[in-house]
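Removed from the display is one protein chain of the complex; every other protein chain stays in position.
This part shows subunit A:
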Amino acid sequence: MPDESPKKTFPAFSIKGLTKVYGEGPAAVHALRGVDLEIPAGELVVLLGPSGSGKSTLLNIIGGLDRGTKGAVFFQDQDMSAMTDRALTRYRRDYVGFVFQFYNLMPSLTAYENVALVTEIARSPMDPNDALGLVGLGNRADHFPSQLSGGEQQRVAIARAVAKKPTVLFCDEPTGALDSATGRSVLKVLKNINEELKTTVLIVTHAAATADMADRVIHFADGGIREVVENKTKRNPEDIQW
């Protein structure tokens, strides 16, 4: 399905000269080496690259889980590098949803309650049932994580991430632990959310095929951006092979 939507005019993130160094001296690892990037609001962006290329580091920094060593990250014109821990928590709580490779659900809470965990503290959340409906799990709300398959757990994680109606949704290898059929259904959910809720979605992956569904693909290598590709035609997740 070709993308007919008009080009977004303002960036969700602008990143200038972002550097991240782990450790010191000769043992120092340069995870990011001066990254400059703009991510337009409302797009579905895929960060692609091999392990250790720096894509997850970038995601963690703009997700407010980590801080850069040098450079600046602006989220809606706010300098994130100047934010306090408390402000970063606020940022994660109010604007950001996360989806991880290993789901990170609370095993002691049901699917519904895992979502409610977030809606209870969010500013204007959707109903947890609606969020579960969005990922196709409306009928499994009362199940505990141990009673759900891997794909279902990941969809609960997505429901939990979107229930707060986040401005940005970050997904770190969301299909990494899933078989291809399940993985496709998860990607479909992410695409729907991007289109229906106008949420900016950032997906970090090393599965190149995922890139076909993105508005914009950012290729990472050795701590820097090798190239940024805007997809003229996006493919449906159902059609992706890997």
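As a convention for this text, a contact is a pair of C-beta atoms (placed from the backbone, for glycine too) under 8 Å apart; a residue touches a chain by one contact, two chains touch by 3 or more; residues count from 1.
Here is the rule we go by: contacts and distances are computed from a predicted model.
Asker: UniProt names the one chain left off this complex as which of "Glycosyltransferase", "ABC transporter permease", "Membrane protein" or "Maltokinase"?
Answerer: Looking only at the record, the undisplayed chain corresponds to "ABC transporter permease".
Asker: Which subunit A residues would touch the chain omitted from the figure, given the whole complex?
Answerer: 60, 65-66, 85-86, 89-90, 92-94, 96-98, 100, 102-109, 113-114, 116-118, 120-122, 143-147, 150, 153, 160-161, 164, 177
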